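Note that this complex is displayed minus one protein chain, with the remaining chains in position.
And now, chain A:
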Amino acid sequence: MTTTAPTTETKPETGRGMRFVGWASNYIDERTSISGLVRELGRKIFPDHWSFMLGEVALYSFIVILLSGTFLTFFFQASMVPVIYDGSYVPLKGIEMSVAMQSTLDISFDIRGGLLMRQVHHWAALLFVASIGLHMLRVFFTGAFRKPREINWVIGFVLFILAMAEGFTGYSLPDDLLSGNGLRIIDGMVKGVPIVGTWISYLLFGGEFPGFDIVGRLYVLHILLLPAILIAALGVHMVLLVINKHTQFAAPGRTNDNVVGVPIMPVFAAKAGGFFFIIFGVIVLIASLFQINPIWAYGPYDPSPVSAGTQPDWYIGFADGALRLVPPGWEVVIFGFTLSLNILIPLLVLPLFLAIVAFYPFLEGWITGDKREHHMADRPRNAPTRTAIGAAGVTFYAVLWAAASSDLIATHFKLTIEGVINALQALLFVAPVVAYFVAKRVCLALQKKDREIALHGFESGRIVRLPGGEYIEVHEQLDEYERWKLVSYTDYKPLMIRPDERGRITVRQRIRAGFSRWFFEDRIEPVKQTELEAGHGEHH
């Protein structure tokens, strides 16, 4: 059930324009029965909260990427055939490069609006992945992935991976020095896989690196295969969003069974349309003012030079950082074959980290044993253990991310690069633990504060002397609406170990109970009605 503000009935207009609109809508509806869809979709309710718009930011930047990318496909040539550059950029004149690089330079220097489109495409891509990341964090910390939205979380995760894959394949297309160095790292990682690595590398690059095939292959992935899968997954993501309805924060009148907000048609659609143009505008503003990926400075790819400060785009940074943090000498020689643990361990740890992210809703669901549907978004403080886990994960990721720029940290803060790496190696293990405990304690403290405020109100600082001579400080009570926000959240208790029907306690149950205890041992109970009533009597 959805609740909306009552709409006022308006008299149908009888002007010529309205008659035409009426006739046209009727014409289309009689042939497509679209009114049912419009009724369903048009009445979908969106609650108003800034953090609920982050997914929209991702969607709109994706549309910007599609538009600018289509422009670029008209001029980009995905070929690695060597040519001699003879375009406008003087310091590359007469230099041998691939057609891919040449056409990218032509887009940048010789095609009207080409450089702006390239920069719009690249900045929008960075914003796309960044907004997906922030959107995921919002969903995670508000518990919006819980039943019935677990599947949509996984689809969203797939979209995140696809966005990174799109980004990386796009970064590799211009065949400049930076992208070639990135591909060389991928080649090295693939070759680090025992037995099959070299074969896969030859298969991928069509021979010895760099070969003449990779740009063409990545281009097919970048503009055909990955976008097709991405758009399909995006479609499912949106359909599930409509089916599952939107979550909302606790407020008066909002329950687990309704959604309070504005319907898509007409207000939200207008707002969203405006928001799309705002996002578009911000991207174009950034793209017109700030240079991104100046391939003319990097020059054409040549396996011999590697520039200082070579980094991938930010969203691949965590993987680059993982490689940088491996201590030297992690190699084992077995029967004359070198086992590159320095590559294999990051190759195992990173997918494990991503897998935990992808399957977190199921893990938490199993630990809590909660099979109920949840449509109310948690305030992060009201799920202290989840928030702490999230904080630890964010910190782990952030350390890996920082490690990708270890050399720039060293030069800009006048440190030794070894010192930076060693500090980050330690932080990779220590910082998530610290973040976990700090976040958990902060959440519990905030809950206690909320409880205190709900029960006793704010200290007003006004001291009143009673007729009997007693001094009291007047506490200002919250009104019902404000208090509701503080006291309404689901309370969990650790699961009890219960014997099953055959009277046994299985190991699985013990493990689950252990996890459940870890999750809910430290908790602040929501204020009960009786407590509230008891609290109201004494205004001190």
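List of remarks:
As a working rule, a contact is a pair of C-beta atoms (placed from the backbone, for glycine too) under 8 Å apart; a residue touches a chain by one contact, two chains touch by 3 or more; residues count from 1.
Going forward, contacts and distances are computed from a predicted model.
Per UniProt, the protein behind the absent chain is "Cytochrome bc1 complex cytochrome c subunit"; the candidates were "Probable inorganic carbon transporter subunit DabA", "Hydrogenase-4 component E", "Cytochrome bc1 complex cytochrome c subunit" or "PRC-barrel domain-containing protein". Within the complete assembly, A:A130 is the residue of A:L41, A:A130, A:I151 or A:L339 that touches the hidden chain. Touch with the chain omitted from the figure is made, among A:I243, A:L415 or A:I511, by A:L415. Only one of A:V57, A:I214, A:L230 or A:V326 touches the chain withheld from this view, namely A:V57.
Residue in contact with the omitted chain (choice from A:P263, A:G317 or A:G457): A:G317. For chain A, the residues in touch with the chain missing from this view are 48-54, 57, 90-95, 108-109, 115, 119, 123, 126-127, 130-131, 134, 177-178, 271, 275, 278-279, 282-283, 286-294, 296-299, 302, 304-315, 317, 404-408, 410-411, 414-419.
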